[in-house]
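Let me give you the structure first, and then I'll get to my questions.
All protein chains of the complex are present and in place, except for one that has been dropped.
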């Protein structure tokens, strides 16, 4: 097993698939010669050449339109949208074209592509470069949506996303790029649609995604010292959703918390909390509590950004308080 | 009281405010000379002249950018985005610029504008001209979001939206444009942020929005014949949300249903169901059940579109089945 | 800004001329029939007819290779049929039937037949230009010498996606041909009133390092010639073309539109330049017998009559199909 950064795991996942399938190509702003603004595509140009690794103009609609047209005609493009905030400038291509064209044509065409994008806060980039928008994509029928939290999952789920015959929005947790972890040697693929119980615990179930997973794990350590044994579930895949794992965990513990980086309203946690409410109603001992960023744009100053996003401290204290009720 | 169509009530609300405040202007595609593709701006050009009623190119980013820049500098623009599906082509201006600029500047600027848009299905327009996307807007901090269901509310809430100092996304239910209703004579303003209990009932609470309100009312009549007395709440305003009315209704009946036109995942109902689950947990007698369009793009054929959107029949039978449990 | 005229067609043999005519007359009869069926309330939803614009669809399609790609707009019946899609299946789609070319999932605004290279109709302005660029990009990468041809209107030249697609296609030298059908109106608004240049597409070509080509969109041979020249350049790796075809729609923007905004006499003037009437005359000049022309007309009518019957007799889609074909596995499951 090799130690890789989250950042390098992205390139490793893409490289593994480009090696395996000549139809895999990648395009985006500054991704070729420069290896990406977040250095998640380093080495791809050197290794696979300019016919498969393309620098683009600042034209997100053209980037994703090009990926869609190529996917409809035999390629398997990986398109980078540098910051997930920028999905807004090409949202029509994502939500109205890529997501719907297979259905509108009743299956005449398929659109196997991956949109990889740096998501979430923590870098003091302010309101237009820090959003966690997994819920934007989850709300759109026709999109698969994943958000890995470890280098191993990054590599393995990127591979699975590229092999998937449908469009996948691949959220990379910006704040986790420098983090490291073990990544299995050789070909590594982690199927989409599987949640991962990353910490066992009998007292309550904590559902977390992306950058919130390590925070939830840290919070669990604190809670353990207070005698609260929290189970942590890395949701990983929002669409397809591993409802089986999530619902059985919720039923077993009877106490559920979500930890969401998105602003309060209509987050992925609202969907899952409603689902749990519908299907585990009689097994719940208390309300499902959502721990989220307040419903505000993200501020830039470090003290403010830290106050806005769910912190280990807020996660732990919220859970402790609720469990004490 | 005059009888107005939903369609005419839009123009009536805009006209009332243009009469009152010279800073109110309106812009959009085909809205001036043609009176709008949905005829919701008929007569405004003739009455207020070309300096206040502007036809635009097919440039949604420019339309909303122009509205924003004008709002920042003293005007109160009303911008039409013909179909709410097209919000996707200008989503950056909506979600990243209009919604966030006041916060990012910590109040240096305010952005008093209204984005009016035809929303929802029923006209057999297919997947790119039929979406109900109130949840897209509800998920964005910094936006107020309303969706009236009657001509009276259309006129009154349009007036309130134009007077509101913050950006308001005003969803007009396309399918309701030809419907008629009583509209109070003289100046008429309906404050934002107030839900409306449109039918009293003790057995269960049904939360509906926009085009789903009349369907929920029809379903309630059917249910009444089966001995089920359903309370119908027209949510009307998603942001600000009248949580007080909604939560007290939920607590009182103990049985709650949402009727949502949006696809299943991350709808406005998911947020409200989670909120009810969190704050009325101990008052609920059964799970909150969401009645939505399945998580698919909307098909075009009449029989398919009718099968996809919540129908009176599906609303009534779902509620009856659940209440029988 | 001076716009140059697109290359003239080579001398055409009579078979080609007849083929161009047969294509146009089929589109004309089909669209008229579609209009009749609206009036009978058999066509559901909206529909945008290409009556008057047939020369562009016929000319540009006839110059294509079978494996070339067409990307059309909501005004896409002509372009889909011109690639050889089954008229019965297209008509059935307008009627929302299970035997529709999209089985009722897409409707009038999204018709297409990928098996014929008609890659679909796109109903949000501008979106399909980058998508067509993407298809051209894959042709270039795979070395297939296929061309992606994208049709759109004058009003579409003012939206951002147009700009991004043209620049990308030019920088990457993609085999993409962008055809602007300038019919003078964006919906109900005269294009000149919302556009900074007189020729919405041609006057922008230089902004993308492209030659500006204008072609008479009511002259099917001129369209065919411009297409041949553009496709040849594209296949040879010499990059994209942007072609502005001047034309006019005989009807309203959509079924809802009586087109009252037109200045008096405008329609009449353009009807006098009807692409089909004028081409009939030209065919006769070139020695095609009136009987032959009448036979083509009769054949088109017969085809559309049969298409109409197929559509009317088509079964309604099964409600269960609402939840099929979201995913490549044929289903729509979002959870286990």
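Every chain is named by a letter (A, B and C) in the order it is written, and numbering of its residues begins at 1.
Here is the rule we use: a residue touches a chain if its C-beta (ideal position, glycine included) is under 8 Å from a C-beta of that chain, and two chains touch if they have at least 3 such contacts.
Not measured: the values here are computed from a predicted model.
Touched by the hidden chain within the whole complex are the displayed chains A, B, C. Checked against the hidden chain, the listed residues A:59, A:205 or A:231 yield one contact partner: A:59.
Interface note: of B:5, B:41 or B:96, the residue touching the hidden chain in the full complex is B:96. For chain B, the list of residues touching the undisplayed chain reads 25, 51-52, 54, 56-57, 59-62, 64-75, 77, 92-93, 96-97, 101-110, 112, 141-142, 165-166, 193, 239-244. Against the chain not shown here, chain C presents residues 1, 158-164, 166-167, 170-171, 193-197, 203-204, 206-210. Residues of chain A in contact with the chain left out of this view: 29-30, 33-34, 37, 55-61, 85-86, 88-89, 123-129, 264-265, 294-297, 299-304, 307-308.
In this text, only the chains that are shown with their structure count from here on.
Centre-to-centre spacing of chain A and chain B amounts to 30 Å, using the average Cα coordinate of each chain. For the pair chain B and chain C, the distance between mean C-alpha positions equals 36 Å. With centres set at the average Cα position, the gap from chain A to chain C is 40 Å.
Annotation for chain B: residues 85-86, 88-89, 126-128, 265, 295-297, 299-300 touch two or more other chains. In chain C, the residues that reach two or more other chains under the touch definition are 102, 104-106, 110, 122, 124, 126-127, 160-161, 321, 326, 332, 334.
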